[in-house]
Every structure is written in C-alpha cells, then in structure tokens.
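First, the structure itself, so that you have it in front of you.
Here's a slice of the assembly, chains where they normally sit.
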C-alpha cells in the first residue's frame, strides 16, 4: 500500500504524520504538494494538522481551494480512505466533505493537553480494532476545535453512527466537565455517511509511543491498516 | 568616492537631530572621521541603529568578554555568527540562543512577544539549523490582589501577561515549533517593564552550518521574504532607551508578526541551504536591511552594494531612510553563488514568497546603497559594524545587604498554601496549555517538571533544557544571585538525568549610565562566568537588554540563564514527581537554613531582604554527579530540586505535580525553627524518591561523592504529613493541588483576552 | 472600486467570541448589555472591472470563500 500526506503552506504536522506512517508503521509514504493535482495510486490520504494559509479568514477556508483539493474530493467520492487531523478536519468541513463546522474554543484559548476520547462506533475503517466504550488517551492541540452543527445534522450523525469519538474522562464518562472546547455533544471526531472520510481534532500521530505519554493513537492507524489488509510492523 | 548625496527632502543635520538619534557629540565626531565628511540623514540613521546598544553592545561588550566561550564541543563560538553551535555527537549539532523583546512587549504585548519569537527562530534557521523547540522566560508585575477591587496596575499586569502568552502561543503554534518550557516570575520590580526572553534551539549536521558572510566578489545579493513597510522604524534604537510615558506616543508603527510567512520562509531557506547555491545568509532583525548588509560585508571582508528600487515594498513613497531602518519582520538577505540564481528563484516561487536580486558583493569594503543610479549612503562596512564606540561605564557598588536578624513565625500550615498559591510558584499550566508543546513528537517530559526533555527525532538525541534566574537573589547580591542562576539550571538538568552542554544568557538590566546599574551588570556577568566555568558550560551567545526601567526604578537585575544538556539513554529520563506508593523519599544535600531573599519572606511579609543563599560549586557538582550516577544505575525514580519556597514547596510539588499522591515525612530532631526548616532556600538540595530496596545503594553512592543523604519519608496516602521536632503538620494533597494548579487561572478570570 | 463585506455568525450558531466579549463588556461598566456578536469586516479594493461584473463575482466570493454558509451570513456593500 501507499499513503500520501498532503502539504499545504502552513501545514506543520505533516512531518509527524509522515514519521508515524513510514517509521512507526512501515507504510511507504509520500508528501503531496498542494499545487499537485493527482492522488492516483494512494490507498490512504492524510490532511495533517497545522495552520494552512496561516488559518487566516477561517481555519481551512483557503486551503479548501488549493489545487490538490479537487483530487482530494474525487478521491473521497470514489471511496478512498481519507483522514483529516486537526487542521485537516477543519479543511474537511470547509470542503463539505464532512458536515458542520469548527469554531473558536469556548475559552478562546488554544489548548494543548492529553484528553480521554470515548469510542462511539467501530463499524468503520478507523476504529475497527477498538470496542465501543473504549477510552483512548490522545492529545489535542487547537484553538478552534469547537464542533458545531444544527440539531438535525447532529441527530442524523448520531443515528448513522457517524460520531466516532467523544471527549470524556479516562473512565469514559462524558459530560460538560470533560468537554475541553465546547463542542456540540462533546464530539471530537466524525465520519461521513459512506464511512471513508474521518475528521478528528485530537492528534493520534502524537500518541504512538509511551515516551510521549500514550500509545493509544495506534488503535486508529492499526484499524486503517487492517482495513487495507496491511500487516504492519508496529 | 565620497559621493553619497544629500537628498533635498531630508531634514538638515542639526545638533537636535543628532541627539534625537541617540548619538553623542563624540560619536558624531567619530562618524565624521570614518566618512571623512558629514553624514547625510540616511547615514546618520544607519549609524544610530548600528551603534545602538542593541546592535553594538557598546556598553556591555567589555563585560561579555568575561564569559567562557570555548570548549571541545563548541563548533561556532559566541559572537561569530547569529547563534553558537554545539556538537552533540554522531555528526549532529545544535544551535541555540535567547533573545529579549521587552520594550515592544510593554507597548503591545501580543505582537511584541510574537515578533520576539519570530526573531529568535530566524536567528536559528539562519545557521542552517531546523528549529525544534522553544522556551520562554517571562517576568511581570504582580497579578494577584487580595482586595475586592482589583487595582489598575494589577489589571494592567494581567493584561500584559495574557497578551504576551497569547502572542508567544500564536507565533510558536502556527509555525509548528513546540514551546516546551520556561519560567514565569511576578514581582513589583517588573511593573511597567515586563521581561520577555525567548529561546529557540535548532538541530543540524556539522557540515550544514551556514555562514552570514558576504563572500565571493561579484556574487548577487538576494532579498527574500516579506515586503518592507514602515514597521518598527528604528526599533533597535527604541530598545536602547528608557520607557517613558512619551515612548507610547512617539512609537513607530508596531511590528506585526506573520508566523505563516515565517513558516514558508523557514522551509524555503532550509530547502535552499540543502543546495549549494548559498554563499552567505543573514536574517534581518533589528535594524533590518542596514544591519544585515553591513554585517555580512564585514564578516566577509568585502563590500555590498544594494539598490533600494529593487527592494520589495509594501508601502509607496518610502524614503531610503525608512527602507533601510525598517524592522519589518520575516525577511532574509542571501548571498547567492553567481550562476545559481535560478535555484533560489525556483525555491522561492515554489513557496510563493517575494524575492528579488537587490545587489552585489564587491571588493571595496563599502556598504553602498543606491536608489537607481543615485548613491544615498556609502559607509565602510567593517568600520560601521565593528568600530562602534566602546564604553567602560562607571560602577558604584550598592551597599551590601545585612544578614537577617530573626525570622518571623507564622502559621506553618497556612504558609505552604500561600506559597503554593503565589503565582511565581504556582503551576504554570495556564501558560503552557496554550502552547503547542507536543508538535514534532519530541515532548518526552511535558512542561511542569524541572527541565523540559525533548527527543530530537532527526538526530536521535534526547536533549534537556531549562531557563532559570531568581532575580530577587540578584537584587540582593548580583554576583551570588547569578551564580545561583547557573547552579539552578545545571541542577534542573541533572534532576532530569542530563549532562549540561552549554549556556545562552539574556542580560536584562537598567540604564547603564547609572553606576549602580552597571555595577549590577558587571557583578552578574562575573557570577555567571564563574558558574559557567564550574559546570563546564561555555556561553554560546545571548542578548543584552538595558534600559529596563519603569517610571519608578530599574528592574531587578535579571541575567536569565538558558542551559541545554544531553541525556544518553532514554531509560535515564527522569521527572520531578513521585511515582509510586511506598517509595522512599530522601533529601540529597543539607537541611539548610538561609532565609535571605526567600519567597517565604516575600510572599508572607512582603520583604525582599537579607543575604541570598550562597552556592558552593564543588558541593553542587558532587550533588549533580550523584544524581546522574543514581539515575544511570536505575536507583532514582524522581528528582526535584529545592528552589523558591524551599523543601516544603519541593516536597509538595513532587506530590501534586504528576499523579496526585500524599507523603509522610519525618525530619526527626532538627533544632530548626519550623519556618526555617520548611521554607529556607539554601542551594544544592534535591528531593528524590527511590524504591525501598534501593535506599542503601543510593546512600552508599551519595557517601562516595561526599553528598549528605537522609531518608525523610515515604510516598503514599491522601495527605502530605510532615513532622519535625515533635510537631506535626498535615495537608490534604488534593487541596494543595487545587490551590497550586488554580492560582494563576483564578487571577486571570477577569483579564482581557485577545479575541 | 471598493466593496465591504460583513460576515456574521448565524443567529442559531454558537458564537464563543460574542459570549466572551459580552461578559467582558458587562464587567467593563456596561451591565446593560444583552448580547454581543462578533463577526468580520472585510474591505476589498478592485481595479479595472465593471461594477456589474464585480458585483456578481463578489457575491460568489463572499458566499464561497469569505463566509461559511453553514455558520455565517454575509452582507455585501459596494461603494459607488
């Protein structure tokens, strides 16, 4: 298999995602420049975190119109596995590949810390090796991760099992106190109806070894690799 | 050749104009003799910034020569280039440096701090190093108030604090360089004149070291990065004056940072440096285009000629004076090898960055500035860059502090809570939670421990870094205080399992024309130098910031020390928090008794007095060697040094800083007044925890190094319980944690936020 | 030619900045404040395009780029 990490100007978790795939999981990985126009031959595409175009205007708003995004949309519409992390999630909502939007944290502060995430659904390629109710310890680092959508959209997401992760404590309790940023219904990550596009604010690539405080991010990468039928080394 | 024109639209050079540029009559004569004529207005401006303290170190240079700067690991020495470079083994090296942005932050905290971060990052990637982490050392006036009504000054301090932290977060987070550690102090002396010192470390291979010299006659000179505007006109000169009420008025346009542009610039420059197209590279920091052209020419022993018509500009009708002195951010000067211009253009086009060929390296030693065919400035580059006047300022010692006569008694129980709730001691989570400290997958020990520990992936090295300075001690005895700053930094590294490598420093002092201020500077420099020799940590560079005065007085002398060390084995990485119930707690070092300059006196009695603690370097080194040996042998599970608030605070922090736990401590009979026992700040002491079965081995090890070691208790329970001399005190651990972790956010609830 | 685009959070959408600013304003001696909403004000200058052409184009850009219709509304004013 082959993976692609898209580099927008201002992406800054691109190297971390590359390291995760190539070094930790042994997956052949390419950087794909935002001015490129093709994603032919890739089995997994990651939109990494960072501040694409400085996050000016709105996070992800300008990146949405990068030349590569047409290829990203086609790739997703053809069922390709697409993972948007943090700023990548924001690009996905701005591109309407995922519903809703991400607005300022209710504290107005950037927040960087480890967080509990309760697994809400596993019938998807991104959490297939987890169990519903499992709690993943994965860090967040964002200023605008406050997920918002209208009630009808939220209800539909819930009904379809598209809410994949919710902010919780490490025991799996979900409440306002475990909500770091004000996200509607504590939502930390969602997928599309076809279940091939996953956006999440937390950074699984930062939770791949105990020296960094957690290995729980492996669950997500491992699920993806299993789905693709790859037996990785990690 | 003496041909620079006098532009009719320029103001005439009168004594007032000269004085307004901060140039003394003697300095003016020196300018005349260098030029062999009167300078024109543009040239006067050039001299004024190049000969400001900020660029020339004219007041501090003789003092800086006292620092040790050499050693087997030093690849690039202090002062040689934009930052020093230190060997870390296997062909890898690190470049690091600290820089201040005090005055800009006083005027506009958010942008002032942000552009400070941008500046130090440019210094590092200019060396060819990829920046991998940042630290910051911040000082403000008090942010807590007991009264119902928050006084205006406290409100203002909070606003500065909040703005500075947001600014650092804004820039560092956006560019994707983790901010992994630092320090924050609150003290009245910083009211109106906060200190914002920022540190950046980058990594590179030995052969990748880039130079800032304009070498190769005929090589083209490129300008890359942001367009030039009228930003921060003559900011270097501004930084070299006292802050007054008027300085708010005569402020030039505040520089606004664009971390997005800097990210692109950094990637483009690092990509370019991987080619062989670059002969020299220099960032445009203070004094912008002026400083970068004459410094590169001076280092290369060449001249540089540039045409201002070709400089990318943001605003129209800018005069040569304005273009040359502008401090617009995110710009670099690159000397390109002739024939390789296309490589440069291709890379900057790829990254969508402005770039222009603006000049050429020549052999006549002149910095020549033209507008089209008209020469608007022509100055011998080496003389401008290196022959700034040097002043040996008058010094006048301040009367020595008297030893304290007695220590007031208090409610010991309450005192610990008050100390933990003091913003200087309290958890800095409110701060570092706003910084992305995890990007680049390096944060091995998260902020909150004694030193930051960072895995540098590209080099497969583990580094530890810390910044320290107890300025209260420096105020009471600048020499001893500076020695403590170095010792504390080295101790923080040792606690983490690291061997110190080198130091960068930031000297923050008041107006050097006041002999007492200059005495403080000299004493601190000599103290730092002594410490750096003792710990074998050469000074690789730093920054001097003078004129830090509020309307009332100079800031407390603050020689901030940034120290970097290396940890050989991942298994040696050690944090400062207790880890497991049942572990035995030992104190390495004496019980101590020095209360001068202590936080106890400051927080509880508002007294800043007495003789600060003395450090004995031989004992200190023995302690660090014991710590490292104990860590290597797998004996020590946590190590936390005693600093502000003494043993009481150190033990409490070890309980509440990580996984919450209690501890039972019994000092037995000490004969000390309880306040002294718990809150004295004698140096050279560390609280460690070990598995019960390893106690004897550690005691044996300590005795080999001649370090006192005493078992003082064990980890566990819900309370911190301390007994000594027949008395017992007990605190609920969870409550202490609440007090300590919530103190700063409590103060900041009603602070104005950036939105 | 000059155009001004105001982009405001939709009434139905949470506006964390607005809430924070309202609280700050109330604290700052104006307790009578009932609501604050914070949006963007964007000034665009254009050269060498007929007003009619520009207007259509600007509506498109306001809708597709300058605002996010999921959470925001925009208003366009062209200065004549």
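Going by the order they are written in, the chains are A, B and C; count residues from 1 in each one.
Here is the rule we go by: contacts are C-beta pairs under 8 Å (C-beta built on N, C-alpha and C of every residue); 3 or more make two chains touch, one makes a residue touch a chain.
No experiment lies behind these values; they were computed from the predicted model shown.
Enquirer: Given that a single representative per chain kind is drawn, write out the copy numbers for the whole assembly using the chain labels.
Expert: A x1, B x1, C x2
We adopt the following convention: only the chains that are shown with their structure count from here on.
Enquirer: Just the number, please: Cα centre separation of chain A and chain B in whole Å.
Expert: Once rounded, the distance between the two centres reads 35 Å.
Enquirer: Can you give the whole-Å distance between the Cα centres of chain A and chain C?
Expert: The answer is 29 Å.
Enquirer: Just how far, in Å, is the C-alpha centre of chain C from the one of chain B?
Expert: Distance between chain centres, rounded to whole Å: 40 Å.
Enquirer: If a residue has to touch 2 or more other chains to count, which residues of chain C qualify?
Expert: 17, 20
Enquirer: Which residues of chain B are in contact with two or more other chains?
Expert: Those would be 753, 755.
Enquirer: Contact residues on chain C for chain A in the complex?
Expert: Checking each residue of chain C against chain A gives 9, 12-17, 19-20, 40, 65-66, 68, 70-71.
Enquirer: Which residues, counting only chain B, touch chain A once they are in their complex?
Expert: 166, 169, 173-176, 258-261, 263-264, 351-352, 432-441, 443-444, 446, 455, 457, 570, 573, 753-755
Enquirer: Any idea which chain A residues touch chain B in the complex?
Expert: 9-10, 12-13, 15-16, 19, 49-51, 53-56, 108-113, 139, 141, 143, 203, 205-206, 208, 211-213
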